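In this view, the complex is presented without one of its protein chains, the others remaining in place.
Order as written gives the chain letters A and B; numbering starts at 1 within each chain.
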Amino acid sequence: MPPTIEGYWNDLRSTKVWRSVFRSGTGTSTLHRALAVQQNVFLHLASVKMRRRSLAFSATWYLGTMSLATFLILTATGILLMLYYHPSVPQAYADMKDLQFVVSAGVFLRNLHRWSAHAMVFLVFAHMFKVFYRGAYRPPREFNWVIGVILLILTLFLSYTGYLLPWDQLAFWAITVGANIMSAVPVMGRKVRFLMLGGNTVNANALLRFYVLHCVILPLVAGLLIAIHFWRIRKDGGLHTGQVETPAGAPNE
Amino acid sequence: MLFGDSARAFGTLGVVLLLLLAIVPARDFFSEWYRYQKGYLRLIRGRDDAITLQRRFEGGIHQTWIPELGVVDRCGSCHVALKEASLRNVGIQPFRPHPPIPHSLDEMGCVMCHRGQGAATTVEEAHRSAKESEDPMVPARYLESSCGQCHMDKPTGIPRLNAGRTLLTRYGCVHCHSIVLPDGVKLAPTDDPPSLQHVADKTTREWIFAWIKNPQAYSGTATMPNFQLKDEDARDISAFLIAQSTMLASSAAPASAAASDAAALQAGASMYGESFCASCHAIQNAAGLLVGGNVGPELTRIGTKAKPDWLRAWIGNPKGYDPETLMPHYRFDDKQLTLIAGFLENKTDSDFMANVKLDQATPRQVAHGKLLVTEMGCAVCHEINGIHRPDNFAPDLTAVGSRPLAKIVFLPEMPRTLAAYVEAKIKEPRSFGSALKMPQFNLATGQVDNLVTALLAQTDRARTLPARLRVAGHASSNYEPAGAAGRLMRDLNCFSCHSINGRGGDMAPDLTWEGSAVQRDWLLKFFKNPNTLRPTLIRRMPKFNVTDQEAGMLTDYILAVYQTPAFDRDSPQPASDASQIEKGRQLFYSKYACQACHIVDPQKDKGYIGPTLTEVGSRLTAAWIFQWLKGPQTLRPGTLEPDQQISDSDATSLTTFLMAQKGHAKTQEAKHK
Partner (left out) sequence: MSDQKPFQAAIESDSRKAPVRIAFVTRRTSPQVKAESDQYVMTWPEGIFRVLVVCEVLAIILVTMSLFWDAPLEGLADPMQTPNPAKAPWYFLGLQELLHYFPPVVGGVLIPTLVVLALVIIPYFNVNVEAEGLWLRNRGKRLRIFAAVVLALIVFLIVFEVWAVLAPTVLIAAAMLFAAREANNAGRFRRWLILRPLSFWIMTWFLASASLLTGIGTFFRGPGWSWVWPWKE
């Protein structure tokens, strides 16, 4: 048998090193495939089998998957961006200029982070509407829906806090407008804004606060909730297969 | 089957993704600075000094980082040859070396002077950033503005900035606009707009009407701008100005009949010349050229403007009308006064007010005139009865050089740069709206450029620079001489021309250490009959007609008070034996060649640069001459006299020689006898 890519692949998979890493073995039996999921820390949140119908593109449009993908891209690019960034005024803006002019691939990194952020907000919204129209929010998945709503709000907050970090006019005034909306909350609006900005106006304190929220607190919370969200998909009976339930008493044609 | 398809798709897409990611770092090789550095290496390849240049060249991004100044300049990434003087003849940018300047490039960076965005590494972003908050580069003709961020002194080499700052004060810009220099000194106006509280004593309503309609028609050098008034407005303003004027007793002195015959005019003209009025005032000659100084107003048409009574009273004692005037109090007797006043009254121009016909002013016109005068801010410059001087009448221009473009309303068709805006504002202020108050100034193009240069120096950066970089201007002193002599000096307005202890004008020599320099007899005689010391000078000390008692008092005061602490004026004089004098003469003529600039023997010396020394022995003290020879710059900084490192013994000989030069004085004394 002539050597094929698949042949090399299988050789690789039977090496000692590979086997020490992936304990599921090389076989293609159902058991091995089940183990591949079960024994993997990243995959074990999923069940080992899934309904074929739930894999169809029309079932989910893979919006949740893509939301997760943007989250991962954002984490990767975000960590790299943190290497070049000082959350201080006006150095933050100078760092943007450095990214633009002297850091290799700095512009690309920032572009990818920004466009992925916009994509994530859009995808999460789309995911929510898709889930709704599929009826996938109905019991027993109601709690997962609530977690999803919280994740939507977290996504918005992540994007909003990140918006300030370049410390340019766009950032400053977008955050100012947002913070002013917040101060309209009756009774405690101004206090909430003060707490959020660390002052009465958007200033260096707000920048630091937003930085910590954006890079530490919100991603951690979001990561945790994403894990629960995925776990609950499995526990609530897998992906909703999505047939619109035929209402009782509907006339057959 | 599904597995096969998905896995293949996964592999293919993975390769595509990796390829795309591989493009990302490749983009650096398409950057502009990389291309320019390649170009530079190609440029130097064929040259003789290619090896040296190549060794000094370093690839990659070049950066000048000066945290203290907030400078992060990467200009050197493309301008790689800034320090390669041998490439001076290379005309191609960005490879030209920087022309020599008094500062090191590493010490200042680039954007300190050129502005622009130093952090950028693309041509467009660095030179012409279109972002509203970012500074583009300053056009070369205004480049001196950047010097003004540190230099409040007026060093030579930046004439535009210096002239611009002078214009800001001379044309009274700073009456309305507050301008604080980066060192915190507020610019003070140096023009002296007259008080209008007694204007009716001085002139007529018709003249005021014609003047405010177009000041430059009366005098081309008038600094008062043109407010482009409508006829009715000028009529009402002149009505109000006459109405508010109160009469001064001193102006009412009756004139003796002004002589106007040709002989009297001739005599008046020579009085005008003898009194050196032309040092400060100009008059148009027959060819239409202005002859005279620009300290005081032009007098070509003074007879049209000034009422005869007032003119006579004014020349008699200017401080009676305006205590702050720079004009000295000449002690003219009645006859002299009549002659000179008669000469000036004859300087008329019937055309100037030919078309001015004004009816009797109505109360409504006066009231409207007052409203206009208040609104237009006449009282910012002129004192006017019943109107308070408004504060902050026009926008503060302290930071105008950093004004964000977003806050500027440009005219259509106008380049969207700060410099173009400031230029247009000065050139044609009313083009931004006819309701604007800023008047039309009569400025030449060069003057506008100078003003723009001075204004662009008012940057935000200038105020945050470390104090050590700042070169302060000469602090203005409010020195006042004391006692009766001080009163006399004020009356004669010595400070209008001379400077003492840091206060005063620069038209005549600094007198701070005059007491150490001159001999008593000479000074006494000089007051009675001043003549110039330098043959080439036009401006001369006027004859003030002081009494003997006044001259004595002034001489004593100067000799006692204005002495340098460096040496004693009365230190013993070296013995004046003939051999010393002869040795000094030889030193004077051969070793030090002083005759190149000075005249000792009027028959053969041709030095016209320094003062004539024919009678220096009766003018200066020996101690002063000795010290002067040893170090002229220490006695009078900035003097042209070179420091020739003269030894003590040579200086002594020269002093002896010079102290022997009393010839002219002797002959005068002989004449007296």
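Here are some notes:
The working rule: a contact is a pair of C-beta atoms (placed from the backbone, for glycine too) under 8 Å apart; a residue touches a chain by one contact, two chains touch by 3 or more.
Computed from a prediction, not measured in an experiment: that's the story for all the values here.
The chain not shown here is touched by just one of A:T26, A:T75, A:S88 or A:T176, and that residue is A:T176. The residue touching the chain not shown here, chosen from B:A406, B:A444 or B:A467, is B:A406. Chain A residues in contact with the hidden partner, per the touch definition given at the top, are 30, 33-34, 36-37, 43, 46-53, 55, 62, 65-66, 69-70, 72-73, 89-90, 93, 96, 100, 107-108, 110-116, 118-119, 121, 125, 128-129, 132-133, 135, 137-139, 141-142, 145-146, 149, 153, 156, 159-160, 163, 166-174, 176-178, 180-182, 184-186, 189, 201-203, 241, 244-245, 247-250. In the full complex, chain B touches the hidden chain at residues 2-3, 6-7, 9-10, 13-14, 16-17, 20-21, 23-24, 27, 131-134, 404, 406-407.
We adopt the following convention: only the chains that are shown with their structure count from here on.
In terms of their C-alpha centroids, the spacing between chain A and chain B amounts to 67 Å.
Within the complex formed with chain B, the residues of chain A that make contact are 94, 97-98, 100-102, 104-105, 108, 169. Across the complex, chain B meets chain A through its residues 24-25, 27-28, 61, 63, 72, 74, 117, 119-122, 125, 133.
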